[in-house]
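With one protein chain removed, the remaining protein chains of the complex are shown where they sit.
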Amino acid sequence: MDLHCPILPTDNDTVRLGHGSGGAMTQRLLTDYIQPLFNNTWISQAHDSATLPWNTDRLVFTTDSFVVTPLFFPGGNIGELAVYGTVNDLAMAGAEPKFLSCGLILEEGLPMVTLKRVLQSMAKAAQSTGVMLVTGDTKVVERGKGDGIYINTSGVGQQISQWPIEPGRICRGDVILLSGDIGRHGIAVMASREGLEFESNLTSDCAPLNRAVAELIQAGVEIHCLRDLTRGGLATALVELAESCGKTFSLDESRIPVSEAVEGACEILGLDPLYVANEGRFVAFVPESSSKLATSILRGTVAGSLCEIIGRVGDGDHPQVALKNSLGCDRLLQRLPGEQLPRIC
Amino acid sequence: MDLHCPILPTDNDTVRLGHGSGGAMTQRLLTDYIQPLFNNTWISQAHDSATLPWNTDRLVFTTDSFVVTPLFFPGGNIGELAVYGTVNDLAMAGAEPKFLSCGLILEEGLPMVTLKRVLQSMAKAAQSTGVMLVTGDTKVVERGKGDGIYINTSGVGQQISQWPIEPGRICRGDVILLSGDIGRHGIAVMASREGLEFESNLTSDCAPLNRAVAELIQAGVEIHCLRDLTRGGLATALVELAESCGKTFSLDESRIPVSEAVEGACEILGLDPLYVANEGRFVAFVPESSSKLATSILRGTVAGSLCEIIGRVGDGDHPQVALKNSLGCDRLLQRLPGEQLPRIC
Amino acid sequence: MKYLQEYRNGDCIRTVAAELEKTSSRPWTLMEICGGQTHAIAKYGLQQLLPPGIQLVHGPGCPVCVTPQEIIDGAITIAAMPDVIFCSYGDMLRVPGSVSDLLQVKAGGGDIRIIYSPLQALHLAEQNPNKQVVFLAIGFETTATANALTLSLAKQKSLHNFSALISQFLVAPAIRSICARKDCQIQGFLAAGHVCAITGYEQYHQLAENYHIPIVITGFEPLDIIEGVLRCIRQLEGGHYRVENQYQRAVTQAGNRTAQSLLKTVFKISAQHWRGIGEIPTSGLILKEEYASFDAARRFNLPTSNRADNRGCLSGEILLGLKKPCDCPHFAQKCHPQQPLGAPMVSSEGACAAYYHYRDQVSVNGSALPNSPNR
Amino acid sequence: MKYLQEYRNGDCIRTVAAELEKTSSRPWTLMEICGGQTHAIAKYGLQQLLPPGIQLVHGPGCPVCVTPQEIIDGAITIAAMPDVIFCSYGDMLRVPGSVSDLLQVKAGGGDIRIIYSPLQALHLAEQNPNKQVVFLAIGFETTATANALTLSLAKQKSLHNFSALISQFLVAPAIRSICARKDCQIQGFLAAGHVCAITGYEQYHQLAENYHIPIVITGFEPLDIIEGVLRCIRQLEGGHYRVENQYQRAVTQAGNRTAQSLLKTVFKISAQHWRGIGEIPTSGLILKEEYASFDAARRFNLPTSNRADNRGCLSGEILLGLKKPCDCPHFAQKCHPQQPLGAPMVSSEGACAAYYHYRDQVSVNGSALPNSPNR
Amino acid sequence: MCLGIPGKIETIHSASEYERSGKVSFGGISKEVNLSLVPEAGVGDYVIVHVGIAISTIRKEEASKVFKLLKTLG
Partner (left out) sequence: MCLGIPGKIETIHSASEYERSGKVSFGGISKEVNLSLVPEAGVGDYVIVHVGIAISTIRKEEASKVFKLLKTLG
């Protein structure tokens, strides 16, 4: 049973916030509006990036826009997000991130010191991940037509895994690894929004994932699929993957790490941490035979130190994600219709 | 003498519209904020794209965000702009455009039919230029934090010219070709803005330039440099190039084609067509020996049918652009400090 | 978290479930009153732990389900006005009015803020003296208390730009109304723990007595709920009808006297229209004269509506446990979650929406419920 | 475009220039009054066609240069208010007030619209009855006429949410004031064609007579300007001081009677403060009592300022042609286009800004003007 | 303060004394212009337009005078 209010807009005539939630409305925007128009082999990979032929090589290409409020939050800022987000999408395709572009949309009236701090963070993040920012663009929009800074980064990487890493390669019996505790980014951002005003030591999980992935690949772990968990959280990412590969995933809720602060905030706001955004967590699908090696490698990395085996790909060929809780009861995970809104009921 | 109001902000503490004008404020943003932080071989190419090594190959990478108001204007819309703009930046580096990414930032409340029309235009534009849109991202921002649609496109192309096409290759004696009449995009957009309300048959020059460039390359024209004329217009593009290559350009004003409608609108608004935006025009720097061939090839293309030789690279080694008018008087072109604002004086 | 984790312990819960299995000898139908309990039942899959004959019917304690359409329409009217900051809990934004919902007003430019506490709305009013700040004050006694506190602070601070659109419900009259129906199928109640933390449960004794029905004040954690069910079933199997308090850590018989006197200062009792059920006498709260100037319906001259929010939907019978969603001719035809005709299709805790999703799940598995209509 | 192109013909212009070369036997200093003429001189490089001894001095006819700082400060005050739509021509947005400029107010959230015609502001007022629409009504007689038309329409339509911040200048008193100075260096005037299209030029005869100075009403195209110069020089070489009308296609001696009567209906003459020059008696227009309700300064209670906008700048002497920018100790030091201390550094037509840019150009070429300060 | 551009009146209509207006063409574009201050101007006439308002009617005979002068020089 779906735990969330299933109401979708009574008409589809305007864009709503839910269209950007990563949930069912986003999905429908994609299937109804985008896919029919832009149909080609590469866009249909149903991944956050496209793996493209380039002579004998494979080039991975991805894009993301970043629109977070506030621009600075505990543990990071929009500049870091913009670099790590795209670096991570490349890493999730088994690629080494090489080049980034940066498109800034600045709102008239933004303090220059804010811009400077964001750019400094981007530069530092790029350096720390070994990616080079090579081309950019800056637009300024009128006051009231932006939100301080929007950043688009696109990235080009070179596939370093020997086979493609993509949803289609997920196999029955694969073990599902989660790199760390979930929900920290979403809650850290919320906590710093006006009105909610938590106090906590909670910081966003915002982090680059490329080194961890590179270590897995270098160690010869047979990675079938990787996915970073962003908007929509762990649940949405897994539902999408289950649909892409047409398989049933079984998860053990008690193995999914959630920090005390995230748990507390979710209780108060009536949110489900499974659907809260992350910016430095990923799931990896590896065959049983690799799972021990993968876990031990990941636990040795910064990004994967809290890594857990949270589930398995089952025998069923219905695209669904079943979560078993500590009572032994099952619940099927679904896409949220729109944004997860705080609940008081 | 500079014809425009030279006043720059009395303090630099906030972002202003002028920072996105393509003029002196944009330039300062770049030199003071961006370049010190992101210093690498590729970003310093001072071109709208980066030409990058990729094994034995050369990959060209570029990005642009599109923020036009209104979204639809005579002769085009933001979707076409977004595809052609990035295709053109790739073409200007002598590359064949291959793959595009598309990052949408949608404002809550945007009619879905508007989105659909824009996406359809993008698909058509992509098809007509032979580029494939392979990866994308959609974000929705709250009402009042956007302007309907912002689009970022990034592009990856393969260098097809045998040598790099870039400002540094501009030589003394080079002939400067302009592909057509100027100022149409800027005026067409203004004419459709509320308040100004022109009537005219004027349409934006918005068009892809890659075929014209490919024909020049295939015919063996020795292209030294190309630059599409976007915000800031012909004058700003040439001032930038003169500064990049450290040479003096001499232009003959009477050879610069301006349509009657653009002229009329510029007279009324007190604007200078040399600084008005274009979206389908470019300048080419070729040696004298190639200029006849280049002109005749371009005149045979859709994008270059009105092509003219408008000037030459002189002997001087001061980075400046001198415009000789029909009276035989000279005037040095400068970057505008900020946006070109309508003048009544 | 203390006082949460221990009530989610799988071993404890399974122990109670086993006892329940032993205790129940035949089918029983219970109603959990509160939407919060419904949510926990769904989230933890508690139905899976109950003996097959024990059926939990979702009660009317979900504000998303019972807030009348006219209130939503009024909220939409006010929220679309210029110079208004309209404040609402997140879950109300998707509830459809007769032609639109608050999310659509927001997309159309209305200044709507999702708040977490009514005190935030008050704060916004202080910060924005040139705007009218309007709070959508919905829900039951628990929320009514918070709203009463907010309104008395607004009065104390003479905040002339603050008002509330009131749609407050009382639980006990609704239980009485359910019991009073001749066709009532409910055999026991899990009463709403947090409502009782305010009201206490003195008034329930007479209800239990009059209608010969067990009432167990119940908390919200899985162990609370399953214990509440066990206590109810024990009474039923034993032929008792008493009021019991499962949620003793938070609820006393007397309730919260401070809160009660505050409620009486701000509100008075009135008839109330429940979406999909209709009017129930003395089941609502409206502002007293001293607080009437804070009434948004009055301040913005909202029309009094005809309350025709049914459009042929069986929601009343469904909310009372008399019919099943698939008995409704509109179910999954004209009425589905994207386009709900009635309240029980609106919230995920609503019975029709729950059936709709369950149906989906089954058809994915290749079989279908006997009663489910063809797609 | 007809009536433009033919006056830009290089052959014609060079013919007149050659005649001018022949005619002038010694140095002469002329002043072109209007900023529009200054713009054309700069754009077409006309100085390059003049014999070396003939010097064109830029007159005070640039509204960007002469609008007092107190008006800009008032505009900034009003534009920053909530519920105000502030309308201005584009070129005024960059003019610095004492601490800020309108572009900065806009970046800070002020609703500032760049308009092309005062009638647009009127239209905005009709479309936004809940906002105060304020128009920055600056400039000379030409613009004053357009503003008078707009204000009488506003009155006719009873637009209570429309007002204008008035800073209107009259040209003839300024010319008289320049002539009347004992140290006046100007030997002839090119009068402002479009101002004269409104006012006619009857009043100039006495000026020419009193101060023994030729005045030629001149258009704005290069051929107009060079012909205006030629006519002036011919008078000077011949020892005449008459009023001549070079711009006959648009200007008559009587001027536009309809416009003149409209101006009289709306405005009355007053003293006016010119930025960098100071007060000149009877050189401004203010609203008559019947139109006083449209006065934004009154409606928004602007303070009357001390008019101390000079801060040690020599602009008065420079605007009167008495000193050169490089004589000013602040030139290119504390005062530059990014941070102008005085009016002539503000607009590109201003003498200080022009010198600043010319200086740049020269130093690029490796040499320096004798008078230019070290960098 | 005097950007004024010559344009040709294409149409004229009138709502009130100060709302006489018409379409005026300037080379390749045309614009609605207030014509109240040039009551003498009709369709086909050229007017000088300043900030959306016509301030003067161009007198064709006078416009060519400068070229007569030029002939005496050239």
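The letters A, B, C, D and E name the chains in turn, as written, and every chain counts its residues from 1.
Operating definition for what follows: contacts are C-beta pairs under 8 Å (C-beta built on N, C-alpha and C of every residue); 3 or more make two chains touch, one makes a residue touch a chain.
All values derive from a computational prediction rather than experimental measurement.
Asker: Which of the visible chains would the unseen chain be in contact with across the whole complex?
Answerer: Contacts of the omitted chain with visible chains: A, C.
Asker: Among A:V113, A:A219, A:I268 or A:V302, which residue is in contact with the omitted chain in the full complex?
Answerer: Counting the whole complex, the residue in contact with the absent chain is A:I268.
Asker: Out of C:L30, C:V57, C:I178 or C:I198, which touches the unshown chain?
Answerer: Of all options in C:L30, C:V57, C:I178 or C:I198, contact with the hidden chain holds for C:I198.
Asker: Decide which residue listed in A:D13, A:D32, A:D57 or A:E197 touches the omitted chain of the complex.
Answerer: A:E197
Asker: On subunit A, what residues meet the omitted chain?
Answerer: 191, 197-202, 259-265, 267-268, 270, 343-345
Asker: For subunit C, enumerate the residues touching the unshown chain of the complex.
Answerer: Spelled out for subunit C, the touching residues are 1-4, 6-7, 12, 15-16, 18-19, 34-36, 61-63, 89, 116-120, 138-140, 142-143, 145-146, 149, 152-153, 156, 192-195, 197-198, 220, 223-224, 227, 246, 248-252, 256, 258-259, 262.
Note that in this section only the chains that are shown with their structure count from here on.
Asker: Show which chains lie in contact with subunit A and also with subunit B.
Answerer: A chain counts here if it touches both subunit A and subunit B, which gives C, D.
Asker: Sort out for me whether B-E or A-D is joined by the greater number of C-beta contact pairs.
Answerer: B-E
Asker: Centre to centre, by mean C-alpha position, how many angstrom separate subunit D and subunit E?
Answerer: From the centre of subunit D to the centre of subunit E is 22 Å.
Asker: Just the number, please: Cα centre separation of subunit B and subunit C in whole Å.
Answerer: Spacing between the chain centres: roughly 59 Å.
Asker: Can you list the residues of subunit D that touch 2 or more other chains?
Answerer: Only 1, 4, 35-36, 62-63, 89, 106-108, 116, 120, 139, 143 qualify.
Asker: Touching at least two other chains at once: which residues of subunit A meet that condition?
Answerer: Correct list: 14-18, 108-109, 142, 144.
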